[in-house]
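The complex is shown incomplete by one protein chain, all other protein chains being positioned as in the whole.
In this document, chain identifiers A, B and C correspond to the written order of the chains, with residue numbering beginning at 1 in each.
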Amino acid sequence: MLKIADKTFHSRLFSGTGKFANPSLMTDAILASGTELVTMAMKRVDLNRADDDILRPLIDAGVNLLPNTSGAGTAEEAVFAAKLAREALGTHWIKLEIHPDPKYLLPDPIETLKAAEELVKDGFVVLPYIHADPVLCKRLEQVGCQAVMPLGAPIGSNKGLKTRDFLEIIIEQANVPVIVDAGIGAPSHAAEAMELGADAVLVNTAIAVSPNPVAMAEAFKQAVRAGRMAYEAGLGGVSHAAVASSPLTAFLDEPVC
Amino acid sequence: MLKIADKTFHSRLFSGTGKFANPSLMTDAILASGTELVTMAMKRVDLNRADDDILRPLIDAGVNLLPNTSGAGTAEEAVFAAKLAREALGTHWIKLEIHPDPKYLLPDPIETLKAAEELVKDGFVVLPYIHADPVLCKRLEQVGCQAVMPLGAPIGSNKGLKTRDFLEIIIEQANVPVIVDAGIGAPSHAAEAMELGADAVLVNTAIAVSPNPVAMAEAFKQAVRAGRMAYEAGLGGVSHAAVASSPLTAFLDEPVC
Amino acid sequence: MLKIADKTFHSRLFSGTGKFANPSLMTDAILASGTELVTMAMKRVDLNRADDDILRPLIDAGVNLLPNTSGAGTAEEAVFAAKLAREALGTHWIKLEIHPDPKYLLPDPIETLKAAEELVKDGFVVLPYIHADPVLCKRLEQVGCQAVMPLGAPIGSNKGLKTRDFLEIIIEQANVPVIVDAGIGAPSHAAEAMELGADAVLVNTAIAVSPNPVAMAEAFKQAVRAGRMAYEAGLGGVSHAAVASSPLTAFLDEPVC
Partner (left out) sequence: MLKIADKTFHSRLFSGTGKFANPSLMTDAILASGTELVTMAMKRVDLNRADDDILRPLIDAGVNLLPNTSGAGTAEEAVFAAKLAREALGTHWIKLEIHPDPKYLLPDPIETLKAAEELVKDGFVVLPYIHADPVLCKRLEQVGCQAVMPLGAPIGSNKGLKTRDFLEIIIEQANVPVIVDAGIGAPSHAAEAMELGADAVLVNTAIAVSPNPVAMAEAFKQAVRAGRMAYEAGLGGVSHAAVASSPLTAFLDEPVC
């Protein structure tokens, strides 16, 4: 089981509430995914009503909410958003997202570290969304982040693990859970991340924009399990020359009876 | 459900009997994989005893046997091996493998087409193992092969779908099931093949050589299901610019209550 | 220097006459490329006049013509086209192309081997365009082809060396020159092929469709040289951990004078 801060998770698939065609489809897909942690931008919920109709079915099903600071362009804005979220939703968990660039939504390493440090001191459980930068991951860990969320590719690009070489280093060096976030566009990408040894993946767009989000959520659920199971069982190495699974011996020359 | 010739399969994961540490581990892994079609080289079984101890548990569990002609270097040798197999195992299904080269075990397109034609005429259900060559696949289909088995990478290399660009064309053009065979070294590779629209995958080495073949078999089972489910649900396209799942709006400027 | 049959080539970049905006641009680009072997489809030249205006400047510059059988869908058609070309252009060199499929123009392995065998017997120097199929390459070599021309990716796709894993095997096993043909869309692709040990590359589309074909031809010329030079000088292997070129020693602690 995956442990982050004081919570344990049976599912290593995290999800989000964005881009679904309607709230009921979102609820159905998230429940089908088996996820126990769902991120959401603050504006999606009525901050005065945590019993909001949209979230109620998820909360009832035991899904944890992970508000994010999407939309923040600086540490200051992100810290403010985190505090708003804590007050409104009653959770001190925060997915820290700071992306000044409106086109690719790539995260700002400097502002993220600054905000992370401040939020940790203020008692937050901070999960920062960042570039797949191994040194930055270590620094975020050192200031007390409870997990790191490096990206596989730009958000919503569905390109998969374009940062694979760096994710491997991050996973090798991390003392906190590594959650691959952004870019995962297919179950095979999620399985690959888990095979590398990632502790979890966060998938939102690929589920939400599928013509059949519920089936896609179920597909990701199984792929994440498959990838984790393979990681634990141990994968074989890549070899250059062929190694046949069928014997090469000249069986026709052998006495067969 | 997948249909090949007169048989239907609930599972789209095919497997093999090679390289397992011992027969009991092989049986356990194959059963855990949920596969309903298992390929084996002729020399692995005592051809006089179809009730061979090794195969008995598989047969009892309803697994179909798919003898292969591994070891054959010419059409003639392969045809001979197929006939031996039919007599010994009582099945007219044959996985046609002709690889003259002992190092990479890559298949011979010319001999394979020749043997396929002859075996089809002789009443066999022929599943040829071939290079990911779209034109060859069409020709094999035209002479009556009931499926085609293009390779993802050299056998046992665990390299994954190195032929992806050509598998896509094969799948697009095929009128018979496409089973990706060879090179699949991780569940993520199997899921990727299914996401592309392959009808099934054959995985042997990656399961057999894992420190935990039973868990690895289960991982592949789930990955194949996940990939298929995603294919049916519909995957999103790859985009260049980011498309955030969280809103980019400057929520901090909006009245929040 | 590269030797094919009885000819030697200083340049390892071959080209073609297709897709250029006009004949004069074609001539200029081909001359800038430094190529000494140019392929052309039979219909592009007036078969009755080898002193055709289009080809004259190339011939005068010492460029060899390599007619191809593009458009042929069977061995029979290809053999007929080859003979026509020999008569019209006075060369017994032929690039053998047989692609029954109109969409991807992928070559037919069976018909190609058949036609190659026949043409070799008839005295042709045969350079077959084929899938990157190592076993087929060996068979073509065995029937007397003077070189093999495996594809990097579908013609005109500009995708680069998608068949890289198989090109490496082909190059390792070949006793005749290996010319990578089709799919090379950028000078870096051409350099990569040469670095792998290919003997030459054939580039047409990428030069012809550039807004500046002459400059692009020059770029390919240099890239091919660069790749070959690197192959001969010896490239370093890929390593997982970093190996700094600058020293890691704590120079600040050292006495600097």
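We adopt the following convention: contacts are C-beta pairs under 8 Å (C-beta built on N, C-alpha and C of every residue); 3 or more make two chains touch, one makes a residue touch a chain.
This is a predicted model, so every value here is computed, not measured.
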Q: Would you list the chains present here that the left-out chain is in contact with?
A: A, C
Q | Of A:Leu136, A:Val180 or A:Val214, the one touching the omitted chain in the full complex | A | A:Leu136
(Q) Among C:Thr91, C:Asn158 or C:Gln173, which one touches the chain that has been omitted from the display? (A) C:Asn158
**Q.** Sole residue of C:Ile4, C:Met42, C:Ala116 or C:Val135 that reaches the chain not shown, by the stated touch rule
**A.** C:Met42
(Q) Under the stated touch rule, tell me which residues of chain A contact the chain that is not displayed. (A) 99-101, 104, 106-110, 113, 131, 133-136, 138-139, 153-154, 159, 162-166, 169, 173
Q | Missing-chain contacts mapped onto chain C | A | 16, 18-19, 39-44, 47-48, 68, 70-72, 77, 80-81, 84, 88, 97, 102-106, 154-159, 185-189, 191-192, 195, 204-206, 208-213, 215-216, 218-223, 225-227, 229-230, 232-252, 254, 256-257
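To be clear about the criterion, only the chains that are shown with their structure count from here on.
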Q) Under the touch criterion given at the top, what is the topological distance in steps from chain A to chain C? A) 2
**Q.** Between chain C and chain A, distance of the C-alpha-averaged centres to the nearest whole Å
**A.** 45
Q. Distance-wise, how many Å sit between the C-alpha centres of chain A and chain B, to the nearest whole number?
A. 31
Q) Which residues belonging to chain B are in contact with no fewer than two other chains? A) 104, 106, 154, 159
